[in-house]
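The complex appears here minus one protein chain, its other protein chains still in place.
We call the chains A, B and C, going by the order they appear; numbering starts again at 1 in every chain.
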Amino acid sequence: MNKYSKAKIKSNVSLKEDIYLITLETSSTQQAKPGQFYILRPDVRLDPFLGRPLSVFEREDNVLKFLYRIKGKGTKLLSNLNEGDLIQITGPLGKGYPLPKDEFIVIAGGIGLASVYYLIKSFPKKAHLFYGVRNKEELLFYDLLKEFSKELCVATECGSLGYQGVVTEVFSQKGLQLNLPIYACGPMIMIKEIGRIIEGKEIPCYVAVEERMACGVGACLGCVIPTNQGFKRVCTEGPVFDIKELIL
Amino acid sequence: MNKYSKAKIKSNVSLKEDIYLITLETSSTQQAKPGQFYILRPDVRLDPFLGRPLSVFEREDNVLKFLYRIKGKGTKLLSNLNEGDLIQITGPLGKGYPLPKDEFIVIAGGIGLASVYYLIKSFPKKAHLFYGVRNKEELLFYDLLKEFSKELCVATECGSLGYQGVVTEVFSQKGLQLNLPIYACGPMIMIKEIGRIIEGKEIPCYVAVEERMACGVGACLGCVIPTNQGFKRVCTEGPVFDIKELIL
Amino acid sequence: MKPNLKVKIRDLEFKNPVITASGTFGYGLEYSQFVDLNRLGGIVVKGLSLYPKEGNPPPRIYETPCGMINSIGLQNIGYEVFIKEKLPVLKKFDTNVIVNFFGENLSEYIEIALKLDSTDGIHALEMNVSCPNKNSEWRQMGIDPKLLAQAVKEVRKRISKPLIIKLSPQVTDISLMAKICEEEGADAVSLINTIPAMVIDIKTRRSLIGTLTGGLSGPAIRPVALRAVWEVAKAVNIPVIGMGGITSAEDALQFIIAGATLVAVGTANFINPITTIEVIEGIEKFLVEETIEDIKELIGKLNE
Partner (left out) sequence: MKPNLKVKIRDLEFKNPVITASGTFGYGLEYSQFVDLNRLGGIVVKGLSLYPKEGNPPPRIYETPCGMINSIGLQNIGYEVFIKEKLPVLKKFDTNVIVNFFGENLSEYIEIALKLDSTDGIHALEMNVSCPNKNSEWRQMGIDPKLLAQAVKEVRKRISKPLIIKLSPQVTDISLMAKICEEEGADAVSLINTIPAMVIDIKTRRSLIGTLTGGLSGPAIRPVALRAVWEVAKAVNIPVIGMGGITSAEDALQFIIAGATLVAVGTANFINPITTIEVIEGIEKFLVEETIEDIKELIGKLNE
């Protein structure tokens, strides 16, 4: 029952501008699967009120890492925490990605990398990674990704590195014909485009989606999204869904 | 109009257990009189909600100091702030002590020292200080107080230093007959006892009192105490009152 | 000293006064990964209706200062699925199971109440007077004294299990509503439900809640809930279940001192899933420190 605990911050550093990597030391023995998430709350103060969900970026021994972008006050506050501070964590939560049996395709858009990095690392040299960012400056972990993935295709909107254009273009040119299962995380517009590209095809495609959350454990019914089987809870039926289920 | 500003924390250290001294660097040009106070708010988060009033402990050039005891969550939070953090300060507020013309008596009980220290220091070698603490460990700034006051009488409840007993006993034995104006700050029980001791006597006696505050500027009428002229606002008519006015 | 924490609603005993607030603890089982459910005084499950209900379109929740707004729209799995899938598991725990229920109109209220009354393993019924059907006259039941009286009477006379009425705070005089419930035979009242509220995204100029407005809960409303509980407890002789923003034993004790026989932990479960246990332990500790042998000595003991 140590899915709820206090963890100590080992480091919390800005990688690029508003993107941070936080490393926690946890006594929890809970292991985590790629695609699962935790809910983090900085302290006992009640403003901001709810915890914030973040995907497991890495989980090893007693170390737990999250990669996050500052979006609003919750993540801003998180970025101000220092080494040694304690933070409340609840997790791992959610279903995570169905584990790939062999090679697979990953499509990551921007901070969506946070959700798929652990998957890529857990299956070295199996992932064909299509990674889209706005510009070179936003690109993260280039060397590590190169090392862990079988193939790395970077797309930048401005063309400052790799392919110029959005990542889904590159994927449809170079990834689609591989006919491998797809794992994707990124902005909704990217997910929609993937849905369009693989429409009618038989390729399995798993996407991680986001919704505002309160409980994170399926109790409040606050995080539902419409699917072709009615509303489903992102926190428990997801956050990873078969793209065919989603009403995009 | 710089009575409201953000100040930078230069240091924030525990002197004894739950007693802290916080030193701020302020760009505000507002000078402060002994007995005046500021309202401090650690950051923009809304819990805790109201700022906390603290007496000016020292004010010099661009440096402002407060001495405080951890009582509840507001002061606890304050004690967790670090060097370099910014803090919102409003002040100086309140009327402060009427300035003594010559020698005077100070009676300080425990953390009440925070309110009178600046007075003692501002009039070196003029104060006959009666300073009561529970035990030796609680005694603060012994050397400095010795230096700035004309006479220093310490009373500890357990007798671990100076006189054994409460400070008002020592005062009535050794201070009363000096017939000097009295300045006092400490727990209500001490104030009441002083009131009893000087009852019917012609000695002026100024005491600093506390009440929960919201605005600090006389607008909300939240901090009133009963006086023989009706309710008065601690934040504006006080926090220093002529003891004869108070209904103890 | 081991203080006595037991309290009762009519003949139903609770091992301690701490239960969960409907809709914030799912069907109980969602929290068994954090909390030993056997330790709870009781579990109040998500509002149940005869048939499954889809609930409202997302977005359904939004954070507000020290609280949140929700508009779940009473989504639930319906009576049948509850009985088949949830209740058998819940029965294994040594705690009271209270089913919060509602209908689209009075006859549905009665129908599900009858079913729940005859179902083994359900210890009490909590009637949510917020009828979600916009076209039903019963829509006003929570705020109209006459409709409330009739609804409580009709349900009461047909069921034998303890009946709790869950009151809305959206009235001028909540103690009047509680008195009506008492007169019509309710065994307890629980309060407060959420307060109608709204939050707007100034960029899109849209409500951040799909249904425009939702219900405010959490510590923000605690002072309002506490005042309501105090008013109601003075007005009625049946037990009061107090809730609204309880996050700690200290909060819970405020409600007990104001007159609550039981307290429910709601939104706080979301920000700390073991709140219920912390509240139980904290209450016990407080009683020991204050050398109060029985929690009943504290109920309603506000020094006025």
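As a working rule, contacts are C-beta pairs under 8 Å (C-beta built on N, C-alpha and C of every residue); 3 or more make two chains touch, one makes a residue touch a chain.
Here the structure is a predicted model, which means the values were calculated and not measured.
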item	value
Partners of the unshown chain among those that are drawn	A, B, C
Full-complex contact with the absent chain, from C:87, C:151, C:257 or C:295	C:257
Residue of A:47, A:138, A:193 or A:210 touching the missing chain in the full complex	A:47
Contact with the hidden chain (one of C:50, C:143 or C:274)	C:143
Those residues of chain C which, in the complete complex, touch the missing chain	64-67, 69, 143, 170-172, 195-200, 202, 204-207, 212-213, 216, 218-224, 226-227, 230, 245, 250, 253-254, 257-258, 286, 301-304
Positions on chain A contacted by the hidden chain, ascending	46-47
Sites on chain B contacted by the missing partner chain, in the whole complex	1, 3-4, 41, 46-51, 88, 90, 211-226, 230-231, 236
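Here, only the chains that are shown with their structure count from here on.
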item	value
Farthest chain (mean CA position) relative to chain B	A
Gap in Å, rounded to a whole number, between the CA centres of chain C and chain A	36
Euclidean distance of C-alpha centroids - chain A vs chain B, Å	53
Distance from chain C to chain B - Cα centre to Cα centre, in angstrom	47
Set of chain B residues in contact with two or more other chains	46-47
Multi-chain contact sites of chain C, meaning residues that touch two or more partners	65-66
